[in-house]
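Here the structure comes first, spelled out in structure tokens, and everything after it is commentary.
A protein chain is absent from this complex, but the other protein chains hold their places.
Letters A and B mark the chains as written, and numbering starts fresh at 1 in each.
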Amino acid sequence: MHIADGVLGTPVVAAAAVVAAGTLVYAARGMKSEDVPRVGLLAAAFFVSSLFRIPMGITSVHPVLIGLTGVMLGRRAPLAIFLGLLLQAMLFGHGGLTTLGVNTLIMGLPALFAGWAFAATRRYPVLPRGFMAGVVGVIGGTLLVVAFLSLSSEMYSQGPFSLINLVLLTHLPIVIIEGFLTGFAARLLYRTRPEVLGIEEQRRENRAE
Amino acid sequence: MSTLHIQQEVDTYAGLDSWMHRWEPRLKIGAGLVFVVGVVLLQSPLLAAVALGIAVAAAVSSRLPLSFLITRWLWVLPFLAIMALSLSMGGGLGASGEGLTLAFLVSMKALTALTIMITLVGTQPLSALMNAFTQMRLPHLPVMALLLACRYLFCFRDELQVRQRAFAARAFQPKPNRRTVSVYGETTASMLLGALDRSEQVHRAMVARGFDGRLRTSPPRAINYTDLAKGVFSVASVTLLLLVDRGFPI
Partner (left out) sequence: MNALEITDLHYTYPDGTKALDGVSLTIPHYARTVLLGANGSGKSTLLLHTNGLLPPKRGRVQVLGQEWAGNDMRRLRERVGMVFQDPDDQLFATTVADDVAFGPRNLGLDESTVQERVHQALNELEILDLAHRPPHNLSLGQKKRAAIAGVLAMQPEMLVLDEPTASLDPLAVRHLTTLLHTLHRQGRTIILATHNVDFAYQWADQVIILHRGQVLASGDITLLQDEALLDKASLEPPLLLQVFRDTPHRPRNTAEANQIIRNTLLS
């Protein structure tokens, strides 16, 4: 789900960088020192999730943990994702340097949305909620990839084997995998640490005590 | 699993000595960023190829072996190939010249950026790079989170490796089915659970040593004229490329 350097047009990259900076300011605002370890650890988890490879035909796919990051971090999710991406770019050469903003938006915005959707459906059982968060995260990310590509050059959408069609095709299995993975993960988290629903919420509960 | 070894490779060439290794890390990061941004702005495929040449020259002159570069390229080459294939099909019939040109341009830019990145990261220890982040005027808490992420990444990776070995020892084979996903889901969750408990404990341990939200680091190495000259040189080279690209007669 990463877009590399040079793929997108300059105006798109520049605009995305500005919006991403704004998103990060939102994500970091009001951050307390006690939030630091959780953000750091989830950034690391986000990074490491790309090592879970599930073979599929000639390639393999891996979960992205967009939904789960959103569920567990709430508004801080884009920050963790940005840090994870920065590390991936530096240590793996995954993604890109100039597209850090783009990639932060591609995964950070759906994470925010997934976290919000998860919290908003509190009355329903946790497995489908987690499934939904996972699915929403990947679909949102994929749509953003497609949007960025088509904004950059119409050539990316031409023909049956266009890049955009390929992106849609390869992300289809990830949607399902991520949905189930997030569902199972959310269920286990819910059973063992029910208070884990994002930093904001937890703080409110602490105050209420 | 080849990804697991990548990070160990990060420091492999960090101990060598070259103009890149001697360059003050903050300036080096800044100059590298400017260079990559400049290259991404290029429109001529030929000049993008020249930029790749410069990047490779920079990497080789900092004593990074070519084989090392190529193994890292192998990571993105399949994606670039798929893109080239898709673009060259154009409307679906035969190869389109325009599509091929775009694919070439994008590949050159992506490889240049990757090469610069590898050189930036590979020519000092990871710790020095992280230190450089702390010495720039960036917000303290996110930088602290980055340091922690960098540290716990290795913990997670090791844990994952142990778990995958334990899975393999019990003849588990990942397949695209519900069972694999449920095993991975619960592994992810239990690792995250451990991480959550740990994150609270990590915060306590930092507070116990007097952490109050401010990041205090060692004073950075002084920037000298050689550092500056290297910065000017790299910014000038990419500016020149851009000027030629935009048709200035030189």
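Following the convention adopted for this analysis, contacts are C-beta pairs under 8 Å (C-beta built on N, C-alpha and C of every residue); 3 or more make two chains touch, one makes a residue touch a chain.
Not measured: the values here are computed from a predicted model.
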Using the definition of touch stated at the top, determine which of B:C150, B:A189 or B:V238 touches the missing chain. B:C150
Which of B:W19, B:F79, B:F167 or B:F211 contacts the chain that the document leaves out: B:F211
For chain B, which residues lie in contact with the unshown chain of the complex? 125-127, 130-131, 147-148, 150-152, 154-155, 158, 198, 201-202, 204-212, 216-219
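Please note the rule applied: only the chains that are shown with their structure count from here on.
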Can you list the residues on chain A that touch chain B in the complex? 4-7, 10, 13, 24, 28, 31-45, 47-56, 61, 63, 65, 68, 72, 79-80, 83-84, 86-87, 89-94, 96-98, 153, 155-156, 158-163, 166, 173, 177, 180-189, 192-193, 196
So, in the complex, the side of chain B touching chain A is made of residues 1, 3-4, 6-7, 10, 32-33, 36-37, 39-41, 48, 72, 75-76, 79, 82-83, 85-87, 89-92, 98-99, 102, 105-110, 112-114, 116-118, 121, 126, 129, 139, 141-142, 144-153, 155-157, 160, 174-176, 178, 180-182, 184-193, 195-196, 198-200, 202-203, 206-207, 211-213
